[in-house]
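Not every chain of the complex is shown here; the ones you see sit where they belong.
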Amino acid sequence: MPALITLKDVSFSYDDRPILDHVNLTINEHDFLGIVGPNGGGKSTLLKLILGLLTPSTGEISVFGKHPNQVRTRLGYVPQFATFDSAFPITVLDTVLQGRLGKTRSLLGYNKHDHAIAQRAMAETDVESLQKRAMTALSGGQRQRVLIARALACEPEILLLDEPTANIDPHHGESIYELLHRLHERITMILISHDVGFVSRSVTRVACLNRTLVCHATSPVDSDSINHLYSNPVSVIHHDTRLSLEDNL
Amino acid sequence: MSFFNALLEHTFLQHALFGGLLASLACGVIGSFVVVRRIGYMAGGIAHAILGGMGIAYFLGQQPMSGALISALIAAVIISRVSRVSKHGHHQEDTIISALWAVGMSIGIIFIAKTPGYNVDLMSYLFGNVLMISANDLLLIGLLDGGVLLFTLIYFKQLLALCYDPEFAGLRGIRIEWLNTLLLCMVAITVVILIQIVGLILVIAMLTLPAATARLHATTMLGMMILATALGMMITSGGLLISYNYDLPTGATTALSSGILYLVAALIPQRRHAVK
Amino acid sequence: QAQTTTLNIAVSVAPQKYLVQKLAGEHAKVRVMIKPGQSPTTWDPSPREMARFATTDLLFCIGVPFENIWLPRLQNNFPNLKVHDPRQQIALRPLHEHCHHNETHRAQVEPVNSTLDPHIWLDPLLNIQMAENMLHALVKLDPTHQQEYQQRFEQLRLELTQLHLEIEALLQPYQQHYFMVFHPSWGYFARRYHLQQMAIELSGKEPKGAKLAQITQQAQKNGITAIFIQTQFSQKAATTIANQIGAQVISLDPLAEDLPLMLRTTAQKLSCALEAPCPLSSH
């Protein structure tokens, strides 16, 4: 099984403040990696590096064996915060359709196939009924679900999710978990979440990131070991060094 | 003589009418981008920035208008390029446009000062007049319309993504720098061409105000473009009619109407309960 | 000692430079304050140019609108700067005359603040008067060369009179003919040679729909065959109107420094244009 994503000795700093420190990570096909860690631990930064939105100070990142910028369209991404102008005149449907960019023909409008996929993505996150609404007229959780639908519409081979269920109500949260579970059969996923319960239920591997990354390596984590890991979730996630985590294991 | 009789009789009125209608189309489409990208500043800025190119062209003994076009394109490229590298990835085009306004106009003035035997009022090139549109001008606006429509039609989905969420658009493999540059060049060309045909004030008014008015009511870009074009057409023909009947300057009357329309529309309380 | 001093003279517009230079010869260095085509927006002197006003002995103004704003400021910074208005004894005409499109004009009271036409240098004979005024100012400034200035003035008067006669002869056949201009700069010239100036731009204001219609009709009625524009300005608008009424566009430079040449060329171009067959029937 070839590695889809490899990070070799990746470091990154903003303004000389080190954020990531010699991070090594390999993600194989069908992995479902959960990343947990304290606020400011560098989780979002790691995703942005994998997407090629940021460039590592040292080390190397390859995705599908290539430079991240060359394979962008094969990845789907749900950002932690929407980066768009919230007053922009655009409907939910048009937003979700934008996930098709890079997959569909490059000239002229979207075709039927794109629309079908967008509809399916919206159905999966239960925003179908909102599709004609303006993005401005959504509640926080509705907007978040539209962003997930947009990422699904990309038909990505790898899906990167940065706290996708923040602001989402438990019912929809639950159905998003189920959705990710289903998707996991065909898509490789990286999920950042503070929702310990969810992470423990769904992912196959967990990485703890707080400047340095501790990955609970290649053997899929079974439910027991996850439960063990999170028996005292707060202290685990708040470990400041490698050691404290390993103590817990 | 009533306006309609006059219209039948005078080709200049016919040209003004058609010119206005044609210009409304280009302005409605390009203006919608201008408004959502918040670069309403662009028309005024480019208009003054091109003085630099005109000054240099004159110095070199070339046609000022070719200098204007080239410098407008250069300005568009610079705006796109600078906003790209700006610290937070946010577009703060208003500052870059100010910089180009100052730089362009300064270069123009310096070249004027340093050109021996200089005797052209470059500013006069900025003031076209809608009553003095020639058949050639009509053709030119028609071509502009064609170019704008073609460009928008072909790249509509990419342009929409670019304006809405550049980061995401980039992740979907769109070459956003390139497309952004193309869009700004389109704006620059529209501004340069229309300025010398209908004049600076009218370009500023037509490029931003119908689209801004449309935005108050449209929920999609496409709707906004169509509404903006329709409003523009109403305004230009209405402006012509009013200015004829009340013996007022046409350009100013039209610009005034569009400004008032926008301000009134913006001040009318929206149907929803306004956020305080 | 007087022989070695050269006077530093500044003038408002280039044609004035011709007159002063003719009068003062090598005794004066003359510079033009406003280059042709400079507008208040683009007029931006360098510090050295400004510093020269400190050593300027005399500035001849002419009454162009530019001066209203800049002269007071200039004098503010250079309180010793002498400014001389060479327009005494010249009957100035208002820039905008109401007689051209008479049939629609209600009897209008001549407004108090109607601006006077500054383009006196476009009439050879008024130039003589202006030169004479300048002569007095120069003599007052530099009495030692009075003789010489006086002589040079006589020569200039002769030259300008000659020019006048020449133009008069050239334009004699076209008395009361209409010619069309964009900006009404040629009022004095027209008055002198009994021509009728028709301006597209009314009082420097953007033409208006109904007015423009009248003007084009009037132009056709008056058999206008050419529209004269100033080289400083964009030709686009004039070209469009010219196409409308089937006339040609001829560019004139009322701000050229070589005054006689400029006036002569103008007269020639005018006579050519007025000579052309009347296009009345063609439209």
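A few points about this structure:
Labels A, B and C are assigned to the chains in the order they are written; within every chain, residues are numbered from 1.
Going forward, contacts are C-beta pairs under 8 Å (C-beta built on N, C-alpha and C of every residue); 3 or more make two chains touch, one makes a residue touch a chain.
Just so it is clear, the structure is predicted and the values come from calculations on it, not from any experiment.
Summed over the whole structure, each shown chain label occurs as follows: A x2, B x2, C x1.
In this text, only the chains that are shown with their structure count from here on.
A straight line joining the Cα centres of subunit A and subunit C is 75 Å long. Subunit A and subunit B have CA centres that are 41 Å apart.
Centroids built from CA atoms put subunit C at 36 Å from subunit B. Residue numbers of subunit A whose C-beta contacts span two or more other chains: none are found. Put simply, subunit B touches subunit C in their complex at residues 1, 6, 9-13, 15-16, 51, 108-109, 112-113, 118-125, 127-129, 131-135, 137, 196-197, 240, 243-244, 247-252.
Residues 35-39, 41-42, 44, 46, 205-213, 216, 231-234, 236-237, 239-241, 243-244, 253, 255 of subunit C are the ones that touch subunit B when the two sit in their complex. Contact residues of subunit B toward subunit A in the complex are 36, 153-158, 160-161, 163-174, 215, 218-221, 223-224.
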